[in-house]
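Complex shown without one protein chain; remaining protein chains in place.
Naming follows writing order (A, B and C), and every chain is counted from residue 1.
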Amino acid sequence: MPLPSIVLDPPFNITRISHVALTVADIERSRAFYEEVIGLVPTSITDQCVYYRGVEEACHHSLILRKSSGAPTCQRIGLRTLTEADLDRADSYFREIGCPSAWAEVAHQGRTLQVTDPFGTQLEFCARMPVQPRQITKFHRHKGGCGLRLDHVQLLTPHVSEALEFYMKLGFWLSEYVAADDEHIRAVFLQRKGNPHDLVFFHGDGPRLHHFAFVTPETQHMLRACDIAGELGYGAKVERGPGRHGPGHALYVYFRDPDGHRVELFNTHYQFMDLENEPVRWDPADPTAAYPWGMPARSQWFEQATSFEGQEVRPASPRPSPMTLERFLADGC
Amino acid sequence: MPLPSIVLDPPFNITRISHVALTVADIERSRAFYEEVIGLVPTSITDQCVYYRGVEEACHHSLILRKSSGAPTCQRIGLRTLTEADLDRADSYFREIGCPSAWAEVAHQGRTLQVTDPFGTQLEFCARMPVQPRQITKFHRHKGGCGLRLDHVQLLTPHVSEALEFYMKLGFWLSEYVAADDEHIRAVFLQRKGNPHDLVFFHGDGPRLHHFAFVTPETQHMLRACDIAGELGYGAKVERGPGRHGPGHALYVYFRDPDGHRVELFNTHYQFMDLENEPVRWDPADPTAAYPWGMPARSQWFEQATSFEGQEVRPASPRPSPMTLERFLADGC
Amino acid sequence: MPLPSIVLDPPFNITRISHVALTVADIERSRAFYEEVIGLVPTSITDQCVYYRGVEEACHHSLILRKSSGAPTCQRIGLRTLTEADLDRADSYFREIGCPSAWAEVAHQGRTLQVTDPFGTQLEFCARMPVQPRQITKFHRHKGGCGLRLDHVQLLTPHVSEALEFYMKLGFWLSEYVAADDEHIRAVFLQRKGNPHDLVFFHGDGPRLHHFAFVTPETQHMLRACDIAGELGYGAKVERGPGRHGPGHALYVYFRDPDGHRVELFNTHYQFMDLENEPVRWDPADPTAAYPWGMPARSQWFEQATSFEGQEVRPASPRPSPMTLERFLADGC
Partner (left out) sequence: MPLPSIVLDPPFNITRISHVALTVADIERSRAFYEEVIGLVPTSITDQCVYYRGVEEACHHSLILRKSSGAPTCQRIGLRTLTEADLDRADSYFREIGCPSAWAEVAHQGRTLQVTDPFGTQLEFCARMPVQPRQITKFHRHKGGCGLRLDHVQLLTPHVSEALEFYMKLGFWLSEYVAADDEHIRAVFLQRKGNPHDLVFFHGDGPRLHHFAFVTPETQHMLRACDIAGELGYGAKVERGPGRHGPGHALYVYFRDPDGHRVELFNTHYQFMDLENEPVRWDPADPTAAYPWGMPARSQWFEQATSFEGQEVRPASPRPSPMTLERFLADGC
């Protein structure tokens, strides 16, 4: 089965990943982490909700934390369409293909269309947000990892190949993928905004949000985020890294927030906007794809993730069996 | 006169700045500079021509240096269209509006349409190039400033407002501009690829190429490029910086290559792809727009630039009178 | 005349540069600069005086700012002796050679001996200060340039050769010097602590304090200090750099504080503690000694400096005639 082709005239125009909405148990506890360690900028704060944007972002928010007494969940993955008309086209499209969709009132966003994709991923689309001043040159307010902008989310699903097909019909381009062969695709990196990814799907029990990722300016900021995490009592939250990715080539570090949501800081992405660029295939049996140096991620990095509110998690088949840190050490590597 | 509106359905789809073609007197002399100081990757080298790409680029080239016994010139500014069909649409469009255009055979590029814009800027459009391996993770080959990719060119023209209108009709978005008021626009930053600029036009004698700019990974690489310039005998070629821009907010350093062409290394650009983002206006009377700290650029930075092969340079009216380093020192600032 | 020889058993044991005491017009105004831009840590603050230490320093202070209604001056350059007994030996020594010296009560310092050297430099020696917690790992409090520790001071004097002889008798080692030949020494870099310098003397009208210098961790911190200077209204205080030194090889940037005192941030010093290491001579006619890349310093960098309280400034002969930025530009370099 060949990889799907790029669709140049998609049914509506998605421009980029926009935001992530999560529930958390304690707004104050989350604030210390996201402001001091990750370095996000709070646009609006109440005792029920905090809206964050990255240091360079002019949008109102790219991360929403809503207080909830239940287990921490992901409520929505937000995507931007170029225009309001694209939202209407999206509404028609999803109705036609039988995806549940509904208009919603969401604070601090333009008209918002909420959709659940066939794999249970809870999306919402909007075309505008209130404009906020970029904080790029507010240097003396920059904190921690200085998270610049939301870049991508990684999702777990038992249906990677189907997700690839679904999202490429929406106009996403495939930049890289992990597959022993084109029949057994383990992961796909999909993009609309011209760099390697907006949405990443990995084979695993899902639908679940594995992580969301903010760009950081320099190597030094990633280490600074770790150091501040250690200083402020979040040292055990540095779950993986700093290290180097195979796919995407970025330098990264992964944190678990106080509710267990996973957030990545990374740098070093490349431009991907020419049709002649073939997707890069990575062999899952090649350890340099997963850890070009050092050791692999611990098993919880592969297994733990955030459920979507109200979506049942379905098991992946075959069971994922990545090289984990535990196996690596037991094998005497 | 209000700023022109964004055109969402342009006559053809330009995706990004693509490449710059320059003439130089001595290929070997240029190579030492571009490879050791700027850190570009040579894709193809003959004694008549060298094709460079940035460290992360998969395209065949983003800089062409062609040997010439004449004065150093800029031959072409290259732009990418998304598809081959866009090239045909571009051809029709330019014929219709009376811009000289012609198909050309250019080595290592797909079908190429050469056009001179109404201001004398010599452009060429293509939709594809042969794919080359990205060098992002060839760490031990990274050199000097580690120029990652071509990001933008800055052009001088006596016709900034007209250029703004012309290029916005082609679908460019205005991210920032320098103007005492909207009648007297001194500079416009225009983009297609979703960050602040692909093409910049400044008021000045033109058409001339003021500089082209490569992104560099980190602060440290900019200083490293300077240090290697000093070590290898190009210390006097560090013309301005390192310093911080007002518009665009980037950290920058400007070099003059051995033929006098100006090349910038910079980092820190932001995403610009939402319709709600208003262009940022900078007041030319505000010194922090030109030099947030330190001193202004010397007069040659404002006055010297590369002519286009065969294009007469027309004087700007009124004469530009920026705050130069010479005036700054004479004023006892 | 050969260079003086190293004295291995000096009359008393100076271990390092210790501190600088300056007068300023407005403590609050100075605090904004030293805390936000340079990133020093205030140990003690009153409305008359503020004591700073560097981020890594365990000593009570390395910079004292005392409020004064007069012209800003340098009151003292502080040096450490290893032991209290060394202070007594110093007292005897200076009495013997006829240097004015006196015991003084100085807050937050151990027993303090104040001495004026034969060139008018006002020194003070102490062997201890109250211990303060190092702030190295208080990452989230690090600000601006993150000044780590006082490294050296540079002094102007018409008597460089005599200062060289005087200080080498005190056990200083010469690491580098600027001289057309050994008869005409323009500058000497003298050290006790095992890196290139504690005290630097340059030919010029003196005695005056040209600058004092704090080490900064990384390239990025130097640029961050400039950016915060620009953001907080001190952009015009970035007097020179960022640039690369010839002697000492450091990357540097010079600021003028709100009273005009000059402070340097730099990195990259080397170890200098083996007797086989010959001093490095720099030719003053070689521009790469003064500016390996870019442009020379403006004339005020050479000419302006801080007088010592109550010391008459004597003119240097011959007049210094360095390559200044003004000459460089006038010469059309």
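In this text, a residue touches a chain if its C-beta (ideal position, glycine included) is under 8 Å from a C-beta of that chain, and two chains touch if they have at least 3 such contacts.
On a predicted model such as this, the values are computed, not experimentally measured, just so you know.
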Of C:Gly39, C:Gly120 or C:Pro217, the residue in touch with the unshown chain: C:Pro217
Touching the absent chain when the full complex is considered, from C:Asp47, C:Glu105 or C:Glu276: C:Glu276
Of C:Ala25, C:Ala58 or C:Ala316, the one touching the omitted chain in the full complex: C:Ala58
Interface with the unshown chain - residue positions in chain A: 218-220, 223, 226-227, 229-231, 234-238, 242, 244, 251, 288, 291-295, 298, 325-326, 329, 333
Interface with the unshown chain - residue positions in chain B: 36, 137-140, 143-144, 218, 220, 224, 227-228, 231-232
Missing-partner contacts on chain C, residue numbers: 8, 15-16, 56-59, 80, 82-83, 127-131, 134, 136-137, 148-149, 193-194, 217-220, 244, 249, 267-268, 270-271, 273-278, 292
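Methods note: only the chains that are shown with their structure count from here on.
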Same or different contact residues where chain C meets its copy chain A, judged by the half mark: same
Where chain A and chain B are represented by their mean Cα positions, the distance between them in whole Å: 33
Between chain A and chain C, centroid-to-centroid distance (C-alpha), Å: 50
Two or more partner chains touched - positions in chain C: 218, 220, 227, 231
